[in-house]
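Removed from the display is one protein chain of the complex; every other protein chain stays in position.
And now, subunit A:
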Amino acid sequence: MKALSAGLRACLVCRSVCDATGVGAAPVRCPRCGAAVHPRKVESLARTWAYLIAAAILYVPANLLPVMQTTTLFGTSRDTIIGGVAYFWSSGSPELAVLIFAVSVVIPMTKMGALATLAYWAGRATGVDAHRLSRIHRVVELVGRWSMLDVFVVALMAGMVQFKSLATVEAGPGAAAFGAVVVFSMLAASSFDPRLLWDKHGHPDHA
């Protein structure tokens, strides 16, 4: 039985079960931790889509603009994320190339695709396989943060390589755009309420 159909609500902050009989959809205040307790996350799907679209739009400049600009005696080179991956691949560190590719390309793309799938199914009326979809949601929330790796690498390189005439590394505008992609997709994942999937899930014990 669902808490909601019993007139109860789970507080997502402290996990106590609050009595919400007779208040409709209005928020109640959790008596233990003081947080506002809603039946489901407020405007979950609208917020998820909004953050997701913002992340997808920013993903374009994040990949097209250079994240790093290296100036040496031999000239200046501007690297995009893919350029950085190619550099590692060709300079004898294929394992690092694979790592950067995974966290900067595979994880963000999969995460955005997965969240769009979840939000699409949660918005549908019936025929939702909540078992499989909720497992996807759990993985998505866990791995998203690792995409910040490349932003940290660029920041550290830019901070450290300052040999005036010999070599300098500067961050490019792509780094900020990529960081914003990570932030928006993390916000999208946390706005999504997986309970919406189960609300649409066909219950055998539905009475």
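Operating definition for what follows: a residue touches a chain if its C-beta (ideal position, glycine included) is under 8 Å from a C-beta of that chain, and two chains touch if they have at least 3 such contacts; residues count from 1.
Keep in mind that, in the parts below, contacts and distances are computed from a predicted model.
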{"item": "Listed names \"Paraquat-inducible protein A\", \"NADH-ubiquinone oxidoreductase chain E\", \"ABC-2 type transport system permease protein\" or \"Multisubunit sodium/proton antiporter, MrpD subunit\", matching UniProt entry of the absent chain", "value": "\"Paraquat-inducible protein A\""}
{"item": "Touching residue (missing chain; options A:V17, A:V60 or A:M109)", "value": "A:V17"}
{"item": "Per the touch definition above, residue among A:I100, A:A122, A:V140 or A:A188 touching the missing chain", "value": "A:I100"}
{"item": "From A:I57, A:I82, A:V105 or A:V161, residue that would touch the chain that is not displayed", "value": "A:V161"}
{"item": "Residue numbers in subunit A that touch the chain omitted from display", "value": "1-4, 6, 8-10, 12-20, 28-35, 88, 91, 93, 96, 99-100, 130-131, 134-135, 137-138, 145-146, 148-164, 166-167, 170-173, 175-176, 179-180, 183, 186, 190, 194-195, 197-199"}
